[in-house]
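What you see is the complex with one protein chain gone and the rest in place.
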Amino acid sequence: MSDFSPLIDELVAGFESAVLEDSHGQAVVRLQRDDWVDFAKAAKDAGFEVCVDVTAVDWMRQRPERFEVVANLLSMQHKLRLRMITTVGRQEPTVGSLVPIWPGADFAEREAYDMFGIVFEGHPDLTRILMPDDWEGHPLRKDFGVGAVPVQFKASHQVD
Amino acid sequence: MATTPPGNLLMTTVDKAASWARTRSMFPATFGLACCAIEMMVSGTSHYDLARFGMEVFRASPRQADLMIVAGRVSQKMAPVLRQVYDQMPDPKWVISMGACASTGGMFNNYALVQGVDQIVPVDIYVPGCPPGPQSLMHGILSLHDKIMAGEIRN
Partner (left out) sequence: MTDEKTKTPETIDIWVAGTEEPQFSPTDEGAQEIGLDESESRLDEQFGRVVSDDYVFDEDATDDERMIVNMGPQHPSTHGVLRLQIELEGEIIRRTKPIIGYLHTGMEKTAEVLTFGQGTTNVTRMDYLSPLHEELAYSLAVERLLDVEVPERASAIRVLMTELNRVASHLVALATNGMDVGALSMMVYGFRERESILSFFEKTTGLRMNHNYIRPGGVAADLPPGWKDDVAGLLETLPVKFEQYDDLLKENPVWTSRTRGVGIITAEEATAYGITGPALRASGVDWDIRKAMPYSGIDRYEFDVPLGENGDVYDRYRVRVLEMYESLKIVEQVMDSMPKGDYRIDDRKVTPPPRARIDESMEALIHHFKLFTEGFKVPAGETYVAVESPRGELGCYLVSDGNARPYRMHMRGPSFANLQGLPIAMADSLMADTIATIASMDPVMGDVDR
């Protein structure tokens, strides 16, 4: 049992692979990729009516699975927050889309696709959102350079 | 036989008259992009009152403007749009690059930003600051006036 809320405990208990963590006093649930959408549905039914944000983290070679997909949920009625995290590999960075559950995840998932190249299956319109359509690469991946141009009179640090 | 009178007396005066007319009827295009756009708007309102210099008529259509104030950071996605707006402006036209981002890319030396709007359009005046205060913008505009007065009419 955690000290967050019985609601979250009950929610997490329904999924065998889900692991509840305490991250600096915040509830974080780590999920298998296959449980991602099912858990989201259960969370919505449990009262998390807002999906605040979907984003990703690129761990490059530091972790066995390269990308973490992070979704922040909010329950206004219970005044609770819950963070869902799952991992996807570099070969097939694919995870189910949350848009059918929360339409508000639309832009956020498009941004994660644009910036990290994570494919959200079931997203109605998964296209680039911030970068131009003919842009190559996904800028927030760690192997995408910052793209700094050399500046005259400045040799303080080199950005690679 | 010399056909041109020495000193170009008459033409100099026409130059001056035309330049004077140009500086007194400058219509900036509204090209607000980021933080600097807010300061540009502030310049036009009552506290700083850009109208004192006959500059407050911000034109929504580039076809009616002869000064483009690039107020803010120019992204790679925005660059073609910016150039198209510039191309639509009638000659003679001038460009003020307002703020660090428009002038050099500022602190954002990365993939997304054009590192200086002078890579896309010719810039006449660079206004430093992040964002430049309305006073700085006014100084830039007045400097542009001086520049036009001192220069010759071409194109």
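Chains here go by letter, A and B, matching the order in which they are written, and residues are numbered from 1 within each.
Just so it is clear, contacts are C-beta pairs under 8 Å (C-beta built on N, C-alpha and C of every residue); 3 or more make two chains touch, one makes a residue touch a chain.
Here the structure is a predicted model, which means the values were calculated and not measured.
Novice: Using the definition of touch stated at the top, determine which of A:Leu7, A:Leu20, A:Ala42 or A:Leu130 touches the missing chain.
Specialist: In the full complex, the listed residue that touches the missing chain is A:Leu130.
Novice: Given the contact definition stated above, which residue among B:Val85, B:Met98 or B:Val123 touches the chain not shown here?
Specialist: Final answer for the missing-chain contact: B:Val85.
Novice: Residue by residue, what part of chain B touches the chain that was omitted?
Specialist: Output for chain B: 30-35, 37-39, 41-42, 45-47, 58, 60, 62, 72-73, 75-81, 83-85, 87-88, 90-91, 101, 107-113, 130-131, 133, 155.
Novice: Contacts of chain A with the missing chain: which residues?
Specialist: Touching the missing chain: residues 23-26, 28, 49-53, 55, 57-58, 62, 70, 72, 74, 76, 79, 81, 83, 102-108, 111, 115, 125, 127-134, 139-140, 146-147, 159.
The definition used in the following text is that only the chains that are shown with their structure count from here on.
Novice: Chain A to chain B: how many Å between their CA centres?
Specialist: Their C-alpha centroids are separated by 43 Å.
Novice: Would you mind writing out the residues of chain A in touch with chain B in their complex?
Specialist: 130-132, 135, 139, 144-149, 151, 159
Novice: Touching residues of chain B toward chain A in the complex: what are they?
Specialist: 76-77, 105, 109-112, 115
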